[in-house]
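Note that this complex is displayed minus one protein chain, with the remaining chains in position.
Per-chain residue numbering starts at 1, and chain names A, B and C are given in the order in which the chains are listed.
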């Protein structure tokens, strides 16, 4: 239901039954990702960027140059307390998410929070509880869920095309070491964990993580295995020290298997009519193996910018009192897995139950 | 020293100082891999295939059709005891390696054994001891070590081009479930473990392995992390349920990084002049990160068939009383890691010290 | 009808109504391609390689080593006149085809001739007439027509999946200069011309060819355009001086378009549900353009060795008095285009009508 919902709802005129017909957003953080948030909010019909906040005067000058007339401030409180603002987008480093989101919620504002949601599960739980109490919306920016590729894969999974899932295996590596105080797991794996969570839709049972530090005291290479019920297994390989950029995910199901290569322009998702079946033979050792190899099929993928779809969905959820699927709970599930992975990696692969 | 040695020695005329000028080989096992062994032995000047043994009459008929006049038998003892045979190639399932190799050594024959060497480290140790006592040569068929690609990578590592190694990360997946009683680890990982062992040349400290069974009671998807001293880490991803075949290894070093894609016809090894350096800044959190990105270079790779080079090296080692680098000890190191991985996977990722 | 015919006929038992149940073949030429001919004939049930002829004693020694007991000769007449031989395979340089095929036909033997059929259209016409008179079969070795890829493309064309054809555009380049006295056109283009002829199935109207000589007095780089009725156009780019090997053909149709990349292991043929449609608008300049972009689909391709299928078809045609589709006329059509291209290239692109 998800993709059709998003798309169709975005088209709908908003009925004038007392609901707001314009959402005014304050954006805190205008560094690497903030400008994309502002640009996409700017492009939505029923939304206005009311104010942008950043500590850097240069960032604010850049924002004003791009959007003349835009109010800017270096004080987050101006955004958090403004009566002109309905929702706050928190696009800052992870260690600030909890405090800023909490203040926003306490001031009665909906929040859109950059991933990962918070630095700890405890913080995430508190924010979820607070938002529920205040009847406010939390959306965690799991942008990839809104790409054409993930929406198509989810559709294939939901339709049963792949059959029962066997495994989810993702490789996300490149040369880059942007973070000083979080490891490659907290930097890159939230993407994979949120996608995995969205596609597998089972509660993970346990995590094993390994990795190594080579440069600045945090892991720059890491590997995670996530165990799910019914023999479903996920594996995530993240690496800041790869000479080449790779973004490839293999998903194996009982009926079909697919490869998602996010770096190619066309045919990002390739579905293979391939599989293996085992049946018992006569003797005790006689397993009959039959392979099936057939055509490959690359469905057309929608090209709309994911962040635009997501922010439109955020505004729609606020206006229509809908619970987003990438809500605080989705954010919490990812943070719990990050915590478990961090714990496991410190203990060199010890199984951490979730 | 390895590549030059092999190549130059193969060219040398054999001096007539009492050493055999012809090695007579008996081959046990003529299934999938055996015909390649026979064909390559057949192409060597100073070697004769004396007899081929297999339980299958069809396999033997096929052998005789390809090599008219070749002696064949269904009884391994005929090979193991023949006074006309100097060396035995054991190209049979792994559970038979120990018994056949032991009998060959006891009968005074050198042995070439298919990988993995044995089913257990204890067996491997016993064979090594026996061969040492009898002054016989054991070579384990780690064929990949003789490919142009691995020889070139080893050369780059030895020359210090990559600098200190950071990680070794290999992906070996395809659709295939050939084995009924060994898992994907015993089937595919010996390749990666032997290459890793050959390139890293450090003693591994511990292994963490995870995986899952979906079809016939053995793992068909598995992931291994191997910890080495000095923060070197290796990771191996093997999978029988992938819709696409991938054979890609990333190797990261302090100076350079490389990608080895074994499935492309040309430019299998790509060396990247890329890296990251961290230096301390003034404040406590101020790490200065500098990236280096430069040219990519794909050295020409020698095309000779790896198995031919390896078998020539086997015969050369016997004739000249040389210890092969892929000897019983190399085979034992791989078997120890396979045992540890199997143990770890049963315990869902428990760290197994080596 | 073609693919099913070949396949099913090969399976049929041969009825005992007076027809030969064994075809005895003599092979003239055992250089680069001859061994493949002999190996595949050897693998056919109802065929026997009776004799192999080559001028090189080394080639014959090699043949005898591979097929002990095989009769060999350095004198073509022994093959051409032998009463034990039903059919002759002429696997020699092109300038010898006419003479050898003519002698074979005159001696009552069917002929399988390497491509290109002959050095001139006149020669080809004479051989066709002779074979018709003698009721003998000529097959020209247009091997590519028997690959799984071309068979699948032909099937798509025949079924109308592509709609009316717009163009056929082939790129066949690599580093290689094997021929001293024929240009890159006579060396490489016969492949493309025979495939094009097989797929387009219209009479070409005219040819324009350009090219250049850089090394040994024959064109090493050449480009051909072939005009067909109804605006169908074909283009062939052949080059001996390319640093990379490329074998890619684009085929555009009114309904669908496809890309055939012969160098990839899987998904050689990719069919795109893409197109453009033009309709007249209101004003004189108002053409309404509508694009259609949809899924991509890579049908599974049969893997059987093309040469084996072709030789089985040759034997089947002889036994069952069938006219092969790659007969002398097909060979003649290709030779006519080669002659026209050569003529055009000498005149720097002058249009040569066919």
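By definition in this document, contacts are C-beta pairs under 8 Å (C-beta built on N, C-alpha and C of every residue); 3 or more make two chains touch, one makes a residue touch a chain.
The shown structure was predicted, so the numbers you read here are calculated from the model rather than taken from an experiment.
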item	value
Residue of B:78, B:155, B:267 or B:305 touching the missing chain in the full complex	B:267
Touch with the omitted chain, as defined above, among C:53, C:258 or C:334	C:258
Selected residue (touches chain absent from view) among C:66, C:107 or C:210	C:210
Hidden partner chain, touching residue among C:22, C:175, C:263 or C:343	C:175
Residue of C:221, C:306 or C:334 touching the missing chain in the full complex	C:221
Absent-chain contact - pick from C:24, C:274, C:308 or C:322	C:274
Touching residues on subunit A - with respect to the absent chain	68-69, 244-245, 263, 265-266
Absent chain, residues of subunit B that touch it	266-267, 293-300
In subunit C, positions touching the absent partner	166-167, 169, 171, 173, 175, 177, 180-181, 206, 208, 210-216, 220-221, 223, 225, 227, 231-233, 235, 237, 239-244, 250, 252, 256-259, 270, 272, 274, 276-278, 285, 287, 289, 291, 293, 344, 347-351
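Here, only the chains that are shown with their structure count from here on.
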item	value
Leading chain pair when contacts are tallied as C-beta pairs	A-B
Innermost chain, where centres are averages of C-alpha coordinates	B
Chain copies touching (subunit B, subunit C) - same or different residues, decided at half shared	same
Between subunit C and subunit B, distance of the C-alpha-averaged centres to the nearest whole Å	42
Inter-centroid spacing, subunit C versus subunit A (mean Cα positions, whole Å)	53
Two or more partner chains touched - positions in subunit A	293
